[in-house]
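Written out below as structure tokens is the structure these notes cover.
Every protein chain but one is kept in place in this view of the complex.
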Amino acid sequence: MDPVTLTKLAANVGAGLCIGFGAIGAAIGEGYTAAQANIAVSRNPRISGDLFKNMLVGQAVAESASIFALVIAILLLFVDTPGMGQIKAAALFGAGVSMGFGAIGSGLGSGFPGGQACLGIARQPAVGSRLTTNMLIGSAVSQTPAIFSMVVALMLMFMDFSIQPLQPTWAALIGAGLSTGLAAIGSGYGGGLAAGASCESIARQPKSAGQVTTTMLVGQAVAQTPSIFGLLVSFILMFKSFPAATNWSAPMALLSAGICMGFGGIGPGIGNGMTAEGAVRWVARNIEHAGDLMRIMLVGQAVAQSTAIYAMVVSLVLIFVI
Amino acid sequence: MENLGQVHQLVVSLFGFNLVFNLEAILMTWIVFGFLLFFGILTTRKRDFVPQKFQIVGEMIVGQFYQLTEDALDREGAEKYGPMICSLFLFMLLSNWLGIIPHLEEPTKDLNTPLALGLMGFVVAHYAGIKSKGFKAYSREYFQPMFFMMPLNVIGEMAKIVSISFRLFGNIMGGSIIILVVSHLTYSLLLPPLLNAFFGLFVGTIQAFVFTMLTVVYISVQIK
Partner (left out) sequence: MAIEGVDLVKAAAFLGAGISMGLGAIGPGVGEGMVAAKACEAIGKNSKEAGLLTRTMLVGQAVSESTGIYSLVVALLLLFVV
């Protein structure tokens, strides 16, 4: 199959996967927001105008991950990017996979703060603006893993890889896409859990707003660490030049490194998000011990991340030692 | 667009080793230093008990961060580490905001800057830990909760540096790449400045705050 056909084929499949997977998360997240908004309106119909506005704003932020996926899909279909040869096919497919998977978690996660903010405003209309601000901050931070996936996708599309040998670099590029894309699922979802808990807690105890926001930001930042490891492995796979190989073991090792770090980031991301959710919820109820709670949250998150560290070690061994 | 990965470098041969200087990052860091010095001089020019304009801004920022440090580290900790934490935050904030000015780019876009800041925080935290607990108690911590967990604990500590630096680097460099690609593809006048405002100002502020908070928390975990 000649390179041009192969490239077009890979670009089309990549675009399809990209928007196909990318549409899942945001839709479910926005649905959750709307469901909670309905419950909120039924509890407090008088402020339904504010609730409606808040729901739309929250849904718009949750949509952003899918919009990134749509942009990448359209770029894959219609824009002629530099580079040529069969290796470009691998790069474009990797880009589609990266953004496609990466948008799932962030979309799902950003639904939580929107929904909880609507419920919170129904419960406590006086803190409405504070809740909306917190919802926006929390959702924006939980979009970060999707942003990482988009960065990797853009780099895979616009960097010229044709000077690298085809075998094994094709596997490195697909692995780079998988690594960030899959690892972003867990971190996006986990970050969203923490943001949702913070909105709920501020509504229950408005005086604790500052501490709760701080704890939420720190918890989300640590929950994003698995996706950062995925980004690191992706960068290494994209920028390291591999010697040409004729056997199958070298490309499979690189593809496997990407799969390993990608899947390895899902679980710890979700787990860290659950920890942050618990800590944020209880910081609001027991604000004098906020320092202790943050410390136990960080210790617990650090231990829960250990499997992500194992996965990163195995990935790095696969890249550098094999 | 083609020079996405290119960086102007100055290679100096010294004693047989090649020292590589990334020119853009160094120059931009000096510009940030200049801004910080200028801001500092403006704030402390006439120190009155009833504060004037710039002094109010300065007192607000410094007060907030001393409060944050005091919450995590108690009074003596705040005295010792407050200045470092405050300067860390201001440096990172201005570095992340530098991209707004045309023709200037953020020094945190080069991996070396966040990595250096992360290493500095790591060294300060562990030095504080050793000084306050003594070397024996400090090294015993690595063997908790099971004896064979030692290599995993050490790797975990290294992973903290990687995560904190790469988070800042990924967010800032990612933002600048997205702005670059969008400006290349669209001819809109409105979209790139909006994106610049979001990624540069908003994300930059949050990431600087998160980095600082995590450094404070790492120090407090070691001291405890």
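Order as written gives the chain letters A and B; numbering starts at 1 within each chain.
Convention: contacts are C-beta pairs under 8 Å (C-beta built on N, C-alpha and C of every residue); 3 or more make two chains touch, one makes a residue touch a chain.
No experiment lies behind these values; they were computed from the predicted model shown.
*Asks:* Which is it among A:A40, A:M135 or A:C260 that touches the chain not included here?
*Replies:* Final answer for the missing-chain contact: A:C260.
*Asks:* For review purposes, identify every residue of chain A that touches the missing chain, sorted by number.
*Replies:* Answer for chain A: residues 186, 190, 226, 247-249, 251-253, 255-275, 277-279, 281-283, 285-286, 289, 292-293, 296-297, 299-301, 303-308, 310-311, 314-315, 317-318, 321-322 touch the chain left out.
Basically, only the chains that are shown with their structure count from here on.
*Asks:* Chain A to chain B: how many Å between their CA centres?
*Replies:* Measuring from centre to centre gives 23 Å for this pair.
*Asks:* Of all residues in chain B, which touch chain A in the complex?
*Replies:* 1-2, 4-5, 68, 71-72, 152, 155-156, 159-160, 162-163, 166-167, 170-171, 173-175, 177-178, 181, 185, 202-203, 206, 209-210, 213-214, 217, 220-221, 224
*Asks:* Taking the touch rule as given, give the residues of chain A at its contact with chain B in the complex, in rising order.
*Replies:* Spelled out, the residues of chain A in touch with chain B are 75, 79, 82, 137, 140-141, 144, 147-148, 150-151, 154-155, 158-160, 214, 217-218, 221-222, 224-225, 228-229, 231-232, 239, 290-291, 294-295, 298-299, 302, 305-306, 309, 312-313.
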